[in-house]
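Sharing a structure, written as C-alpha cells. Questions coming.
For this view, one protein chain was removed and the others were kept in their places.
Residue numbering begins at 1 within each chain, and the chains themselves are lettered A, B and C in the order written.
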C-alpha cells in the first residue's frame, strides 16, 4: 500500500466551557488513501463535523485544537502558519459544506464566487469557458452564470458547491453531509453527480453523513464515530457484513434495505456528560452488551486486516444480534 | 444593473409625495399650536434692542399682512403648501423681511457639502469599526480600543467640538478656530479656497464624527455578529480566501445593507443634531440656521429648515428604495 | 468496597455536586459579567441620587448658595483658591454645589432616558405587532406614520412646547423624546412578527383557535424578548443622548437640574477657557458612566442571546 494522502493522528478538538473542556473530538486517528472515499458516520453531535473542522483548521472560539497531527501529502497541516495553511485550503483541501442553502454569498453572482477562489489561489481569474466547464461537469445550465444564489434551487446550489470544490483539482475533498438538506429525489441526483465528479477527477474524499444507505453506495471504507471518538474503521463490505462494534451494529441495523429509509434505532440508556466521559469504553452507558471490562480503556485494535475496532468484546459479539 | 420598472417608480414617487405632504402639513400645524403671535414677537424683538418702539399698532398690522397671518387659516395652509412646492416659505420674522428661502440658499451648500460629507465619513468609519469589533482577525488593540472610543458617543457634540477646538485650534494651532473659510482667500472654485474650506471644515467634521460613529459601530456590530455566523462566511474561510477579502466582500457587504436604510432615515435627524457644532465654529450651515431660528422663535425659518430636512430625508429614503435592489440582489423592484 | 473507596466516593460526589452548582451559576447566561458591571454602574448612579438625597444638603443647588467657581477638593482654580470640604466637587459660576447638582441631575437624566424609551418601546411593541399581525391598510398607515415621524426634527416640536408652556417638565421631555424612539422598535417588531407568522408554532396556535391577542402576547412576545431588551437598551441610550442634546441647547427643563443643562451653563459661561473643568467635566463623566453602563448591558445582552460571543 502506498503512502496515505491524508493521515490524521490523535486529533483532539476541545471546547472550553467554564466547567472544563468538552471533548468534541478526542484522539481520533485514520488514514485516507489516494483515490479512496472514506465515510465518516455517527449520529448528530458525535463529532463528525468537528473532526473536519479540525482537519480544515476552522475550529472557532471557544473551541481549539488541543493536540494531534494532520498530514496531507506528507506535510504537517497543524504546524503550518495561518497564512501558509490558508494557501493550502481549497487548492489541496476543499469542502462541500453542510448547508448549501446558505453557503453562498447572497450578494455575489455565482460565477464571481467561483472566480474569487480561483483567483486567490492561482493569481488569475478563470475565464468564462472554465467556469462553464465546471457547470457542465456538475450538470448546471449555462444561464446561471449571471445569476445570484437566491435565484437557484437547493439542488442547484449544492451543485454549485460541488463545482466550486473541484474548481482547483484539490487533493482531498471533504463532503460534509452534502446532501442531507435536500429532498430524496434531489439527494439521489446530487449524490450521483458527486460520485461522477469524484470518479472523473480521481480525487480522494471524506464523506460525512449519518445515512448508512447512502454510504454503502458511495464509499470505500467507513469510520464510525461516537461521542467524539472513532469506534470502528472498516472497508464498507466488512462493515456491513461483520460490524465489530455494538454501536456500528446499531447504525447498520437501522438501514433495512437500500431503497427503504427508516429512522435510526433508538438505544436505551443515558448519554454521558460530555465534560466528564466515563472511564473506559465511551459507549458503555448505552451499550446493551456492557460488562465489567468496559470500564478499562478501549484502544483501537485490529479485528482483521483493514478492520479496526475499539471494543474488547468484538470477537465474542460478532454475529450476535443487538 | 437592470432598469427600474415604471410601476415601481410611480409607487415610490407616490409614497415620497405622501410622506412629504403629511410631514409638511405637520410642521405647519405644530407651530400654530403655539399661543405665540409671530408678529408680536417680531415687534418685541425690534423693541428689545432699545426698549422702545414708536407706532406699534401700525407696524404690527403691516407685519401681519407681510407674514400673511391676517388671512384665514385654510388660506394660509394652501398658500404654505403652494409655497413649499417652490421653496417659498415666506419671510423670516427674526430678520424680517428676509425671505426664508434666501437664508436656506446660503446655508444649504455648506450642509450639503461638508456636513453631509462628514456624516458619510462617520457612517464609513462607524461601520468599519463596528465590523472590526466582531472580525476574528482584527488586531487585539481594536477590540479594546473601539468600545473605549465609543464612550465619546455619550459626550454632547458641543463639548466634543469645544474640546477639539481647544486642543487642536487654540493650543496646537493646527486648525483655524472658526469660520468656514479663511479671511484672505478668494471664494470660488480655486485651490486655495478649497484648501481653506477643507482646513476649516476638519474640526467641525471631526466633532461630529467622534460623537456619532458609535451609533453606527454598535448597529454594525450586531449585524456583523449575525453575518459572522452565516454558512457562506464559513465556507469563504474554507475556500482559503484572504481574510480581508472575506471581511469586505462576504461580511461587510452583507451586514451593511440595513445600515444603509438606517442612514437614509437618519440623515435629517443628523443634520438637525449638529446645530451646536456649527454654532461654536461659526459654521453657517443648516444647523446654525436652525439654532438661530430656535433662539429667535423664528417659525417661518424653523418651518423652512424642517421642510428641507424632511425633503432630504424623504429623498434619501426614496433613493435608497430605488437603488436597494441593485445593492441587495435578493430584493426586486416590486409594486409594493 | 473498602472504606477508603467509600470516602473517595463521598469526596468525589461532593466535588461533583460543587461542580454542578458552579456550572449552574455559570450556565445562567444572565449572570454575564458585562451585564452585571453595566447594571452595577447604572445602579450606582441611582444610588448616588437616593443616598445623596439623604446625606447631602440639597439646598446647595440653588443659585448663590455657595462661593463661585471653587475647584474640587485638592485642586486650585485660576484665582488660586483651593477646594474646600464643604463643596468637595467644587462649585459652578452661579454659586451652586456640583455634588448637589449631580445628586439631583444624574438620576434625572437616567429617568428621562428610561421613561422615554419605556413609552417609546411600548408604543413600538403595540404598533409593531399590530402592523405585522393585522397587515393590510393598518400596516400601511403605521408604516407611513413612522416614516413621517422620523423626518420631523424633534427640535421643532420642543420649541413649540416651550413657547406654549414657558417650560417643559422632565416627564414632558420624556414624552416628547418617546415620540422619536418608537419607530425603530416598531420596524424591528413588525419584521420579526412577519417572519414569525410563517413559523410553525404560531400557525399551530392559529389552527387551534387561539385569539389574535393571545397569539400576539402569549405566543410571540416571549420569543421576541431578547430582541426587545437589546432594542430597549439602545433606545435608552438614544433617548439620553437626545435629552442631553436638547438640554445643552437650552431647551430642556429650566428649573430642574439636569446634567445637560449644567454642561450648557458651563459652556455659556466660558468654563473651558477658564479651566473650570469640574463644571463641565464631572457631569460629562457621569454621562459617560451612564453610557458605559448601557453599553456593557448591551454587549452583555448580545452575549446572552448569542453564546458564540461568550469568552472562554
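Operating definition for what follows: a residue touches a chain if its C-beta (ideal position, glycine included) is under 8 Å from a C-beta of that chain, and two chains touch if they have at least 3 such contacts.
By our rule, contacts and distances are computed from a predicted model.
Student: Suppose you had to identify the omitted chain by its UniProt name; would it be "Monovalent cation/H+ antiporter subunit D", "Dihydroorotate dehydrogenase B (NAD(+)), electron transfer subunit", "Pyruvate ferredoxin oxidoreductase, gamma subunit" or "Peptide ABC transporter substrate-binding protein"?
Tutor: Hidden chain identified via UniProt as "Peptide ABC transporter substrate-binding protein".
Student: Of the chains that are displayed, which are in contact with the missing one across the whole complex?
Tutor: B, C
Student: Just to verify: which one of C:62, C:75 or C:277 makes contact with the chain not shown?
Tutor: Once the missing chain is taken into account, the touching residue is C:62.
Student: Thinking of the whole complex, not just what is shown, which of B:32, B:45, B:79 or B:199 touches the missing chain?
Tutor: The one listed residue touching the chain not shown is B:45.
Student: Can you tell me which of B:118, B:228 or B:297 touches the chain that was removed from the display?
Tutor: B:297
Student: Hey, which subunit C residues sit against the chain that's not shown?
Tutor: Residues of subunit C in touch with the missing chain: 62-65, 68-69, 78-79, 93-95, 162-163, 166-167, 250, 254-255, 265, 267-270, 272-276.
Student: Mind listing the subunit B residues that contact the chain we can't see here?
Tutor: 36-37, 40-59, 62-63, 87, 92-98, 102-103, 105-109, 112, 162, 165-166, 169-170, 173, 177-180, 183-188, 279-284, 288-289, 292, 295-297, 311, 315, 319, 322
Keep this in mind: only the chains that are shown with their structure count from here on.
Student: Taking mean CA positions as centres, which chain lies farthest from subunit B?
Tutor: With centres defined by C-alpha atoms, farthest from subunit B sits A.
Student: Comparing chain centres built from Cα atoms against the global Cα centre, which chain wins on proximity?
Tutor: So the chain sitting closest to the middle is C.
Student: Distance from the CA centroid of subunit A to that of subunit B, rounded to the nearest Å?
Tutor: 54
Student: Express in whole angstrom the distance between the two chain centres, defined as the mean CA positions of subunit A and subunit C.
Tutor: Centre-to-centre distance between subunit A and subunit C: 48 Å.
Student: From the mean C-alpha coordinate of subunit B to that of subunit C, what's the distance rounded to whole Å?
Tutor: 25
Student: Any chance you could list the residues of subunit C touching two or more other chains?
Tutor: 308
Student: Using the touch definition up top, name the residues of subunit B that touch subunit C in the complex.
Tutor: That would be residues 15, 18-19, 22-23, 26-27, 30-31, 33-36, 147, 150-151, 153-159, 162-163, 166, 215, 218, 221-222, 225, 228-229, 265-266, 268-269, 272-273, 275-276, 290-291, 294, 297, 302-303, 305-306, 309-310, 313-314, 317 of subunit B.
Student: Give the list of subunit B residues in touch with subunit A in this complex.
Tutor: Residue list for subunit B touching subunit A: 136, 230-232, 234-243, 245, 249-250, 253-254, 257, 327-330.
Student: Of all residues in subunit A, which touch subunit B in the complex?
Tutor: Residues 56, 58, 60, 86-91, 94-95, 97-99, 101-108, 116-117, 120-121, 148, 150, 161, 164.
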